[in-house]
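I am attaching a structure below and will ask some questions about it afterwards.
Heads up, one of the protein chains got dropped from this complex, but the rest are sitting where they should.
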Amino acid sequence: METTTDTQKSRTSNRDVASAAKAVLLAVGGVMMLADIALIFLWVPTEQVMGVVQRIFYFHVPLAWTGLLSTTVVFISSIVYLWKGQRRWDALAHSSAELSVMFITLTLITGATWAKMAWGVWWTWEPRLTTTLILWLMYMGYLMLRAYAPTPSLAARYSAVMGIIAFVDVPIVYFSVNWWRGIHPRVVGVGATSGSLDSDMLITLIFSVFTFTVLFTYVLWERVSLRNAEDAVQGMHITERTA
Amino acid sequence: MTGFLIPILVVTWKDILLELRTKDMVTSIFVFGLLTAVIFNFAFDPTPAVVALVVPGIIWVAFTFAGVLGLNRAFVLEKDRGSLEGLLLCPVSRDVIYLGKLLAIFLFMLVVEAILFPVFAVLYNFSLADITLFLIAVLATLGFAGVGTLFSAMAVNTRSREIMLPVLLLPVAAPVVIAAVAATSDIMGGASVGDVSRWLQLLATFDVIFLIVSSFVFGAVLEE
Partner (left out) sequence: MKGPVSRLRSRLMAAIAAATAWMLSTGVLMAAVAAQEAPGESTLPFLYVVYTVTWATFFAYAFYVSRRQRELRRQIEELRRVLEERDK
């Protein structure tokens, strides 16, 4: 009986530590978000060529970066899940895939807004936008696969396969689209202003990237905890019904 | 080496025998490929200039959609008759099953392309003289079938299997379509093998990478 209480106690204290850590992360993320907004709108100088609207850059690039980070997490956790078979790795892959779709959607929206402003059209089949769209389709496929799989374990395994294949494919897609669309002038690429970046702009950009990464980590953590908790309750429901 | 090769060929032969009896995959790919090419002709005015521009795209879009249809049939027999379990009971590793199945599907697709390519050449009046076209077809089909076999095995078990396969396959196989169209277009425009070498390298790279990755993960797909 002593050992049970001890395990229960350590489990509760672990949970408390996790909750506290999550709260800290949220607080840090919140502060960084406010600071980031201040930097983007009140501090960083206006870019000469494109004017005020160039500030979209400080949203678009971090969103794209976080999206890529998210897909990397899906990739790694998919591999580990197939290797070890532990549900929590599937939880991580699943949660990260949801966030991937969210971030890639935002990347597309901000990218299209940029395109409208810079080139006058909402969409162009330029390499980075096209690759991002294909990326979006792949991870939507991941989520669809989870939804349409007959059992949760098949959903986990199949989507792990997709998570691996999709990630491996990304560089190949990028190269093929790049070559297809011919020599793409980097100057016109999203992110390039009139050459190198002003140091204030670089600082803002990097801080933005950090901010979004922190926020991503927090939301991912909450989502994974939710998934793990739901799995546990699911198990309890089954035990309760069969008891 | 032969210990690895022979089981693969046995699996392939089983599929070939099945196909010879049912003619399931080959007919669907052929008919749908032909239909697509015919419908495309209504999409534009077939003057020589326009045709030269559009034909490579038509060819590979037709093969892509037809290929998806064919792949949809690839595991249906196994699934409906439960023969997959029988296959799993054989003392062979999962990648052998994958490679055997892949080889069969690859051959079926090539057979259909061998028939359809001349038909398209007649319909759209272009020359098949360059042997590079054959090389493009082989590499592209191998890549397409490589990931297609894997996704087909997954899709057949899902609720909306006819939708699931293209949703998964088409974005992943996009580089194959891009490379095939670009290379075909260049060749038809008079380029030499050397000019399209980077596209051929891209196709070959895609093929190797995904053959290896799929071989590794196929086992996870087959388990109940």
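Chains here go by letter, A and B, matching the order in which they are written, and residues are numbered from 1 within each.
The rule we apply is simple: a residue touches a chain if its C-beta (ideal position, glycine included) is under 8 Å from a C-beta of that chain, and two chains touch if they have at least 3 such contacts.
Model, not experiment: these values are computed from the prediction.
> List the displayed chains that the omitted chain touches in the full complex.
A
> Tell me which of A:M32, A:A93 or A:L106 is the one touching the absent chain.
A:L106
> Out of A:I56, A:L129 or A:A149, which touches the unshown chain?
A:I56
> Counting contacts across the full complex, list the positions on chain A that touch the omitted chain.
Counting over the whole complex, chain A touches the hidden chain at residues 37, 41-42, 46, 51-53, 55-56, 59-60, 63, 99, 102, 105-106, 109-110, 113, 116-117, 215, 219, 222-223, 226, 229-230, 233, 236-237, 240, 243.
We take it that only the chains that are shown with their structure count from here on.
> Using mean C-alpha positions as chain centres, tell me how far chain A is from chain B in Å, no decimals.
Chain centroid spacing, chain A to chain B, equals 32 Å.
> Under the stated contact criterion, what part of chain A meets chain B in this complex?
Touching chain B from chain A are residues 82, 134, 137-138, 140-141, 144-145, 148-150, 154, 157-158, 160-162, 164-166, 168-169, 172-173, 175-177, 179-180.
> Give every residue of chain B touching chain A within the complex, in rising order.
For this pair, the touching residues of chain B are 147, 150, 154, 157-160, 164, 167-168, 170-172, 174-175, 178-179, 182, 198-199, 202, 205-206, 209-210, 213-214, 217, 220-221, 223.
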